[in-house]
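Please read the structure below before turning to the comments.
Note that this complex is displayed minus one protein chain, with the remaining chains in position.
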Amino acid sequence: MRAYVKTAAGPGEQLLKVPLPEPPDAGEVVVKVKATSICGTDLHIHLWDGWSAIRVKPPRIMGHEFTGEVISIGPGVSAVKVGSCVTGESHWTCGYCLQCRLGQQHVCAQTKILGVDVDGCFAEFVKVPQGSLWVNLPDVPTKLACIQDPLGNAVHAVMSGPVAGCRVAVLGCGPIGIFAVAVARSAGASHVFATDLSSYRLKLASELGADETGHPQSDDIERLSQAQTNGIGFDAVFEMSGAPAAIRQAMRICRRGGRVVLMGIPSSRVDLDIAEDMIFKGLEIQCVVGRRLYQTWQTMHELLASGRLNVLPTITHELPFSELPEGMELMRRGECGKVVFHAD
Amino acid sequence: MRAYVKTAAGPGEQLLKVPLPEPPDAGEVVVKVKATSICGTDLHIHLWDGWSAIRVKPPRIMGHEFTGEVISIGPGVSAVKVGSCVTGESHWTCGYCLQCRLGQQHVCAQTKILGVDVDGCFAEFVKVPQGSLWVNLPDVPTKLACIQDPLGNAVHAVMSGPVAGCRVAVLGCGPIGIFAVAVARSAGASHVFATDLSSYRLKLASELGADETGHPQSDDIERLSQAQTNGIGFDAVFEMSGAPAAIRQAMRICRRGGRVVLMGIPSSRVDLDIAEDMIFKGLEIQCVVGRRLYQTWQTMHELLASGRLNVLPTITHELPFSELPEGMELMRRGECGKVVFHAD
Amino acid sequence: MRAYVKTAAGPGEQLLKVPLPEPPDAGEVVVKVKATSICGTDLHIHLWDGWSAIRVKPPRIMGHEFTGEVISIGPGVSAVKVGSCVTGESHWTCGYCLQCRLGQQHVCAQTKILGVDVDGCFAEFVKVPQGSLWVNLPDVPTKLACIQDPLGNAVHAVMSGPVAGCRVAVLGCGPIGIFAVAVARSAGASHVFATDLSSYRLKLASELGADETGHPQSDDIERLSQAQTNGIGFDAVFEMSGAPAAIRQAMRICRRGGRVVLMGIPSSRVDLDIAEDMIFKGLEIQCVVGRRLYQTWQTMHELLASGRLNVLPTITHELPFSELPEGMELMRRGECGKVVFHAD
Partner (left out) sequence: MRAYVKTAAGPGEQLLKVPLPEPPDAGEVVVKVKATSICGTDLHIHLWDGWSAIRVKPPRIMGHEFTGEVISIGPGVSAVKVGSCVTGESHWTCGYCLQCRLGQQHVCAQTKILGVDVDGCFAEFVKVPQGSLWVNLPDVPTKLACIQDPLGNAVHAVMSGPVAGCRVAVLGCGPIGIFAVAVARSAGASHVFATDLSSYRLKLASELGADETGHPQSDDIERLSQAQTNGIGFDAVFEMSGAPAAIRQAMRICRRGGRVVLMGIPSSRVDLDIAEDMIFKGLEIQCVVGRRLYQTWQTMHELLASGRLNVLPTITHELPFSELPEGMELMRRGECGKVVFHAD
């Protein structure tokens, strides 16, 4: 089969002919990939940043976002059938550590990531454990089915506390930030404010339901926040950028007794005024990673299948699998929302 | 001023000239009523049912749903100003019992109800404690501002647990049931099923966002429920009818691990299969009364003011204050949603 | 190996020589049973009541409460090692239904019960799936390790809401009720009231930490409840008897805004005053079955291993495995707490 493989330490990847996955063992499933998409992590591996150099051991088939059809199942598989239309959860958890036993699989310390620690889905077929698959309802279009792994990050972040009737802010409108805007709207947020340095992304945020947008360099975000909340601050702030300044801002524009969700990953240490901006305000800070397995998927999938959550405009490009490098380049230039590749 | 007064034990009420309320004492506020509406409780008092005969001590000005403008305030009032546009919470709580101290004022045992235990708002002016008033944002039309007390019941019921991405059923589509349909939709429910014996009301439920409706006599509600939930049952069931059969049905159509909200008041004892229908299914049963003071109001008001929650179609009649008896008659015949009376 | 087998439909069981379990398949584990204990369910099967006659298909090795040592593991087993000291969770869940995916495995509709639907642990060896095992910390004595399955019911019930600083009542002091008394005390309940028809059990409840006890026939339970709570009612009531009168009482002695946990299984329908006793009081009713998998086990095991929770007095009899019929007879006569059998 064809697959994009990181063949050696360093930037880039190669489209190669590689052997089909071995037949599925107990609990394993082979899926024919119908669509795949690119995550920021894939771009990091493509560019071979510091994190990739430490974590990824070539040769490795890349990619972790996909949807497809089950074509064979190993012994003892009951979660899916041959023919099931499935989407993959990229984080494979151990199932038996304390966190897994407590229903906190999303922070399992033994997590393996598809396309990072094991061979991924930038390929015609992929072999995964049954427990990592979500069976889609028939109503979800392939391209939406494909992007549920990253959409799930936004659902997890937004749904970790009250949303209906709340005024919320989303700082950082990369794909997950834009998703957060849409999710907040579908769950009844009464006002959504979105910020980003890119006008392209702010426009996308408006299209997905942001009531107001702000540009951290040309606007006074704190003043705008006050104006939109009668001087009280937002009930919830979703920090999706990872920028230290935005993290500090998140604390400041959140109202006393509100919640701040930290999901954007800062690349350096961040200094905070913990006394004034956090403790005296009685904030609740939720540090959110991955998706709740599988509460997040259930909520997300219901919202998608019912049409309550419309994230179609976030998919700005659809390309054939053979043009994955072109998509990677779009990602690098930031001139896109999600880029989805269909099997060709 | 003019006021509708229950002058003596027995059916009916009289439109009388009565003295204006006394000037407000410490913490009290006088409101000029701009609109008022009828609740089922008012109809009970009008008809003088068993409960009324025990609870209401004539002479008593009736009515508890209203919106209006503050025209005078007593010493120490800080919650509102002269000119504030307010809506009244009908339940006046003691503030200092265990429940009030724990944030459960809605079950304060010393609660006094406007128009039941003290003189009400079917009048040109009404005097109330400042703590029972909600200050409206400017964006809410008078007739919507008026019906927040009963709308709040639905918001309380629906928001007492997860809604976004959930499949829910509403049993009983009187005004509060219809409100519950709308609230569930605005908070992201992925599917809403509504039942009632009246086709008029089912049509209203559809208009407010019900995805499917069922008639308990001509439809097999349990079979319909299975069909709408892949045989699993609803994530949440809101019982708004008080009918014993519906209460039993609520338990049966709820999925294992789901939640059932009981809000409709049965007029007799109800026998249940607690083993099969409740314990083995691990249900969570929430018995809900009144509104959370004032979390419910905050959520509701944000949803209304932002336009996320549209309940305008529930207001089927608007009449001048002088025609309140006609509205009472509409209520008696069940040929209406909410009936709102404007000051004349 | 020796095993107690229900050989045919009808009362009783036989101690037989049966083949050892087959070698473990993928994900399976064989455990050498070090201790086992009798549950009320075992007694029902022993006596062959209506439920047993429908559910149990002889021949069947009985028993579901056990602790032991892992002696062999199948392929892919990572949760335990040979030599691990484990206790079995009796409910084997499917892992992939909606409830399992949402972290509500305790209400999985495909649950298989050890000793009921599959061969059980009243035997020298038992084969189970790795996911049903809990690895014990070294500090827990064998007899305590053995009774965690039923103790977990009490932990689940008590810990489903606030306990610290709460005044609570436990209605029904069979083993799980007595456990609930101890668990409530260890979690900081400020007052524990226990009721039962048996003086033997009330004495045991006092020993485990009940502050007061009441006898439903000779005492006025409602009056006693008022007296112990300044007339307010209990913050939480744990109904462990299944008696219809006690279920109604649970609603009445719970305070407005309090929670009632229903765990005792009534054998007939129960009629309730839902209006007065439940809705107007704003009760939260939790219907609780089994154990949260595995949050309950983690909490329980920590409490046991740390010595914070002392339930040793509940184990009133320890017998060799060969005397299991004598233990069954003790259970039948109700002259015991938990009866534990050690391998001989």
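Order as written gives the chain letters A, B and C; numbering starts at 1 within each chain.
Here is the rule we go by: a residue touches a chain if its C-beta (ideal position, glycine included) is under 8 Å from a C-beta of that chain, and two chains touch if they have at least 3 such contacts.
Not measured: the values here are computed from a predicted model.
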Residue of A:82, A:98, A:137 or A:312 in touch with the missing chain, whole complex considered: A:98
Sole residue of A:34, A:64, A:106 or A:317 that reaches the chain not shown, by the stated touch rule: A:106
Touching the absent chain when the full complex is considered, from B:79, B:197 or B:343: B:79
Contacting the left-out chain in the complete assembly, out of B:4, B:66, B:92 or B:297: B:297
Touch list for chain C against the chain that is not drawn: 159, 162-167, 186-191, 298-303, 305-306, 308-309
Residue numbers in chain A that touch the chain omitted from display: 98-99, 102, 104, 106-109, 232, 242, 247, 255-257, 262-263, 265-267, 269-275, 278-290
Sites on chain B contacted by the missing partner chain, in the whole complex: 26-27, 75-76, 78-79, 94-96, 98, 101-103, 130-131, 293-295, 297-298
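In the analysis below, only the chains that are shown with their structure count from here on.
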Equivalent interface positions on chain A and chain B, same or different at half: same
Chain A-chain B separation of Cα centroids, rounded to whole Å: 40
Chain A, residues touching no fewer than two other chains: 298
